[in-house]
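Handing you this structure, nothing more for now.
All protein chains but one are shown at their positions in the complex.
As written, the chains take the letters A and B, and residue 1 is the first residue of each chain.
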Amino acid sequence: MNDIKGLLSALTSPVTVSGYESIAEDTVNELCRLYFDEVINDGANNYQLIKKAKTKGAKKILIDAHMDEVGMLVSDILDGGFLRVTNVGGIDCKILQPCEVTIHAKEDIYGVVSATPPHLMSKKELPNFDELFIDTGFKKEELEEKGVRVGTPISFKYHLTELLNDRICGKGFDDKICICAGIEVVKQLKDTDCEIILQLSSREEIGKSAAVGAYNTSPDLCVVLDVTGAEIPEEKDTIYKSSVMGSGAEISVSAITDVKLTKKLIKFAKDNDFPHQINVDGTNTGTNANDIPTIKCGVPTVLLSIPLLNMHTYAEIISLADVKSTASLTAGFIKSLLKDGAI
Amino acid sequence: MNFKLLEKLSIAFGPSGCEDEVADIIKNEVGHFADEIITDTLGNFIVKINGKREQKMMLSAHMDEVGFMVRKTDDLGCIYFHTVGSISEGALCARRVTLKGNDGIKYKGVIDSKAIHSQTAKERKEYIPTDKMHINIGASSKDEVDHLISLGDFGVFDSDFVKFGNGFIKGKALDDRVGCAVMCEIIKKIREEKITPEYTLYFAFTTREEVGRSGAITATEAVKPDFALILECTAVADIPETPAHKTVSKLGDGVALSLMDHSTVYRREVIEKMMALAKNKGVKYQIKTLVSGGNDAGHIHKTAGGVRCATLSVPSRYIHSDCSVIHEDDYNSMLDFAYNASLSKELI
Partner (left out) sequence: MTEFLKKLMLTHGVTSDEGRVTKIIEDEIRPYVDEISYDALGNLIALKKSKSADAKKMMLCAHADEIGFITMFIQDDGLIRIAPVGGIDFVAYSYCTVISSKGVKGVIAPEEGTKPEELKADKFFIDIGAKSKKEAEKKVALGDMFTVIPHMTKLSGSRYCGRPFDNRAGCAVMVEIAKGLRDCVNDVYFVFSSMEEVGLRGAKAATYNVNPDYGIAFDVTDVGDVPGCKPMAVKLGDGAAIKIKDSSVLCDIKLVSSLADIAKEHKIKHQFEILRAGGTDTAVMQTEAGGARVGCISIPTRYIHTQNETIDMKDMAECVKLGTLACNIRL
């Protein structure tokens, strides 16, 4: 778990469909042992990894990256060994027919999402989740014996593949790549006197558990790290501006996050030659940065995102260069704020 | 059944027009058993085994699989593609592929498209057309990608061979590597058991079935068989909520014998002989109960003055994707049926 690739692999192999983040508890504890003083698992199932400050009264920095990933839950077991499923988080049905999945019962069970052959389809419409079945090759009774029941989580089978230019392909990078970036930030702030809480938040894909962590910790600053859609040619001609992979962190400007602090962050990135891009989110960031700013008497919050392709699929792609530069920018910015007494 | 062989064949790189890798595996596996090897410009690989009689029986399976061809590259390093053979648009997004680039170097890649977050409400309800997808191998510019990949280069799905459930198998290119594997096993079995078949046998491993301009045409012309048995893989839909008459065949119920498909109406006398043979030898099989698909029989039966044909298919769920699923019982039943057919005295 020393380098980003190793850490990413350790984080993405346990399957943490929203609400089921505890499956990765061993990895979280190992992270705590390596870089932190304490870990808290709160009622909403967020994990807060805490590195204590050297002096009393030092500033508290909350770095939020969510631990959950999109996936599916068994919603019914049918005769013939097929499973009906429901989605957790936004999954594009276009990637499902067919694809490989793992059903996480007492033991992991292999399955393939079924698909009607095109020449037998009466309409060329996308199926919805009610029309999808998972093909397990077992009988209903065998599945029940193996502990499959309504609510059993299902994940995409994934393969961590290295592409050219230090780009990596796999699943769950949304948002575990940001946990990797968060760990890099913690490493870089080793000698800075502040309390750092790296929150591996729960249920980002379906709700707002992250705010619970902000409520319980009352930080002086919150940096939310998430991923953002990287540019593909099909988006070039639209008003939607997406960030280019390999060109650094995307800084979100919005009416939800802290406007002044965000301006400072952009200036800091410019002055210090950190690669960065700007995205104007308007009034909705679509991330945990929506809920954290209004907790208790208010939490100054900024949002940085790492460009990612094929979001919410089993073939998400990121650039390691972006991860490193995002981490350095975040750490540098926190240091400068503390130095200037700006928080 | 020989899982190792099927696995090797399944993961081999062999889109239509680029079947060499598959042919090499087959050559290594059974080439030395041949009384004669026939090859031609289309890449067909034919193993001849002498029989007691002059009459010729041809068994045929195609080596090619559906795949991709590089069509255009773009400033962001994206690779646009044609599909080679029919692949449903729903089976492309986010799938892993292998591209064979300059100097035969293989690159891992992924098919990119607009993520769900940036799709419009209308786009969310529709399949993404193939020309709005591209293969990503990690290249960051046109210069970089053009240095590694040329227009016209081939690609295939990248997918492991997996056994799961009670006797199920998942992989890519099972259409028609199952036919190739079964033919290899029959050749070996005949040689190992030192049997001289009744008819002279030609095992034709053909090319380009998936693109219609089939290698089977020239293979038939070269062999001029009296009878041809096509070993195939057929799409079925034995999944929940499909009306029973539309499931085509059921996985695990044995190899499927075709009565009629979109390219051939099989001669009734041939069907009856095949059924009689199966009954005689106690072979498990089922009838393909829906007119669907087509295969090399469509070419073979009209070539070289006409050939009597029969088709046996292993039923496959999710065919032409990276996750085709078959059942090992059906493979074994095809092996059993085709082996008995190759040794029979009544089919011609």
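Details
Everything that follows uses one rule, which is that a residue touches a chain if its C-beta (ideal position, glycine included) is under 8 Å from a C-beta of that chain, and two chains touch if they have at least 3 such contacts.
The structure presented is a predicted model; accordingly, all values stated were derived computationally and were not measured.
Every shown chain that the unseen chain touches in the whole complex is listed here: A. Remark: the omitted chain is touched by one listed residue; of A:50, A:73 or A:315 this is A:73. Considering A:157, A:203 or A:276, the position touching the chain not shown turns out to be A:203 (whole complex). Within the set A:212, A:269 or A:299, the residue that contacts the chain not displayed is A:212. If you put the hidden chain back, the residue from A:9, A:22 or A:336 that touches it is A:22. Only one of A:3, A:30, A:108 or A:130 touches the absent chain when the whole complex is considered: A:130. Although one chain is not drawn, its touching partners on subunit A can still be listed: residues 18-20, 22, 42-46, 73, 75-76, 84, 86, 88, 130, 149-151, 203, 206-209, 211-212, 215-216.
By definition in this document, only the chains that are shown with their structure count from here on.
Mean C-alpha position of subunit A lies 40 Å from that of subunit B. Here subunit A touches subunit B in the complex through residues 78, 80-82, 90-92, 94-95, 97-100, 109-112, 114-120, 124-126, 131, 133, 135-139, 142, 159, 161-165, 167, 169, 229, 231-235, 240, 242, 244-246, 286, 309-315, 317, going by the rule given at the top.
Those residues of subunit B that touch subunit A in the shared complex are 74-76, 78, 86, 88-91, 93-96, 107-119, 124-128, 132, 134, 136-140, 144, 148, 162, 164-168, 170, 235-237, 239-242, 246, 248, 290, 292-293, 317-319, 321-323, 325.
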